[in-house]
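The complex appears here without one of its protein chains, the remainder shown in place.
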Amino acid sequence: MFSVGEIAKSLGAEAVGAVDFVISGAAEPQDAGPDALAMAMSPKYGEALSQGRARAALLWEGADWQALGLEAAIFVARPRLAMGGLTRMLDPGQHETPGIHPSAVIDPSAQIGADVTIGPLAVIGPRARIGNGSLIGAHCFIGADVTLGVGANLREMVSIGARVTIGDRFRAQPGARIAADGFSYVTPETSGVENVRKTLGDQGEAKAQAWVRIHSLGSVRIGNDVEIGANATIDNGTIRDTEIGDGTKLDNQVHIGHNCRIGADCLLCGQTGLSGSVTIGDNVVLGGQCGVADNTFIGDRVIAGGGTKILSNVPAGRVMMGYPAVKMDTHTEMYKAQRRLPRMLRDLDALKKAVFK
Amino acid sequence: MFSVGEIAKSLGAEAVGAVDFVISGAAEPQDAGPDALAMAMSPKYGEALSQGRARAALLWEGADWQALGLEAAIFVARPRLAMGGLTRMLDPGQHETPGIHPSAVIDPSAQIGADVTIGPLAVIGPRARIGNGSLIGAHCFIGADVTLGVGANLREMVSIGARVTIGDRFRAQPGARIAADGFSYVTPETSGVENVRKTLGDQGEAKAQAWVRIHSLGSVRIGNDVEIGANATIDNGTIRDTEIGDGTKLDNQVHIGHNCRIGADCLLCGQTGLSGSVTIGDNVVLGGQCGVADNTFIGDRVIAGGGTKILSNVPAGRVMMGYPAVKMDTHTEMYKAQRRLPRMLRDLDALKKAVFK
Partner (left out) sequence: MFSVGEIAKSLGAEAVGAVDFVISGAAEPQDAGPDALAMAMSPKYGEALSQGRARAALLWEGADWQALGLEAAIFVARPRLAMGGLTRMLDPGQHETPGIHPSAVIDPSAQIGADVTIGPLAVIGPRARIGNGSLIGAHCFIGADVTLGVGANLREMVSIGARVTIGDRFRAQPGARIAADGFSYVTPETSGVENVRKTLGDQGEAKAQAWVRIHSLGSVRIGNDVEIGANATIDNGTIRDTEIGDGTKLDNQVHIGHNCRIGADCLLCGQTGLSGSVTIGDNVVLGGQCGVADNTFIGDRVIAGGGTKILSNVPAGRVMMGYPAVKMDTHTEMYKAQRRLPRMLRDLDALKKAVFK
């Protein structure tokens, strides 16, 4: 429970009015009860205050808090950033019972740090090391020889395969799968797929064959401050580790193939997938349902809109869109022309008639 | 075990011939043994009856059951609807042992209704409430303060995070994840992504920055008669709950971002994904692998074909297709013109030569 003044201080923001007012939680303006702090950080949301009963609000700079009928207010310059600080303060968590649940199955050779919570029916494998202050949810599986840094926060049913190394403050949502075997096969003789890659369309004389499995000898190496979404999957590398850099965040159902190398501070949104051996720089943002072909290189600061399928290398700083991906402004131009296509067809027919009779 | 007559009565359909014939189960016509009820609800399937050994069948209206060599038949006006009633009667289920398995870990403060079955190694958290007649599969996780209505049916390894509220007759398939944290981040200063959203292609002068997490204070609220597919994921709302209306069904690997509001009686097919803060009306059908951009509004009764990526608002009743989504008939027209593009190019070159010399 925090007062308006405490919240403002934590956000580095200015508070006015009844700063000692203790709020019960955050609420959208129209839903806010009398003890809630209403999120009204733009004039549009300010209007909705009258539909709720809030007496205190987070407001945009320059808002007339008294005219809005409030008793206390906090002014923020960058609303979404304020949301970061505020939601961190008010996060109620999952109500895990501190300590190690007696039903957890922990190998005697595992090293569990100080102040670690391990939920019911979790399994911790041989020689695994769990950093201080970590929270391992119910039904989690931590494999043999895994290293997990300090302050990890794993929701329920996360699995981490053998030999994975993860830095500090790792977060994983329910059902995240780290270190599945890579999907890698080869045929005894040249396959149709190999021919198609060269010819872009012709299978040649390749005969039908069964697949020989290439096992994964590598594992997965993850930096500090990484978050992995629900039911996301990250595959082991073939010879070396698949790598994910510091500060990178993967959304739900993201898929990272074997041998990928992702840099620092990237965002990969929901259901995006990387094939094998993709290399991604720092500060890259891929929207939802993007795909990247195998062995592709994506430079620093590349941004791709939702649904973009990247089939060839992308230089640093570029903004991409489409299937196959092109620069976003090229895509817009192509798309506008496509919408005019049926009309172009009619114009062309008229021209042909006029010119060629 | 039901007789032909009992099945017909349950379906509100007409039975003829040996209506007391007791069937052993349902089968496709060509696979049917002598005691099975063959599914032959169109002339095409009627022909296949001769390949099997069925003596009884579900037939289309007007079929000549005796000429088909049958001893008993049921006539149905709407075959797929009859499949609904029939498969409900014959569903063999998963053979769960009734009662609470001794290996389940149930918090003493949880309230378990009457006639509830809880499978092996399930975890029920503090203050969770499970409605009467519910079936909680093996390895399920029900978090703190979850409310689950009457008659729930959860397959194995379903997880439901803290504070989720779910109505009656809820169904969830294996690995469904309800109430993962939302994927929501912000940079301290304006990011390249924010600039691209305004300019549709230009990152401007934004500098590379690390991401600040926005925690989820909201949870998930689900109506009555909802079904969630295997390994589907539904994220918590940021301030308020993510909402799913009565009668809505989500297929396997569907992803619902934070703050989405889905109306009643919608179908979202396999691998479809909604970004954050998407609003969907009632009776909407999205085919497989559809995507919806964040903050988009989709009206009632919208239908989108498989693979459609909806990047802007769609009014009620519209039928959509494509990436980016357009009206389905526009898409068909654009696509036909696209297939003629290489030829248009040649025509245009000929015209240029003729006109401009």
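Letters A and B mark the chains in the order given here, with residues in each chain numbered from 1 onward.
Note that in this section contacts are C-beta pairs under 8 Å (C-beta built on N, C-alpha and C of every residue); 3 or more make two chains touch, one makes a residue touch a chain.
Since the structure is predicted, the reported quantities are computational estimates derived from the model, not experimental observations.
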Listed residues B:G229, B:G257 or B:G276, member touching the removed chain: B:G229
Residue among B:S42, B:Q66, B:S103 or B:T199 touching the omitted chain: B:S103
Missing-partner contacts on subunit A, residue numbers: 105, 121, 123, 125-126, 139, 141, 143-145, 157, 159, 161-163, 175, 177, 180-181, 183-189, 192-193, 196, 200-203, 208-217, 231, 233, 235, 238-240, 253, 255, 257, 271, 273, 275, 289, 291, 293, 309, 311, 323-324, 326, 330, 333-334, 336-338, 340-341, 344, 347-348, 351, 354-355
Absent chain, residues of subunit B that touch it: 25-28, 31, 39, 78, 80-81, 83-85, 87-88, 90-95, 97, 101, 103, 119-121, 138-139, 155-157, 171, 173-175, 225, 227, 229-231, 247, 249, 251-253, 265, 267, 269-271, 282-283, 285, 288-289, 300-301, 303, 306-307, 317, 319, 322-323, 327-329, 332, 335, 338-339, 341-342, 344-345, 348, 351-352, 355-356
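Here, only the chains that are shown with their structure count from here on.
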Distance from subunit B to subunit A - Cα centre to Cα centre, in angstrom: 23
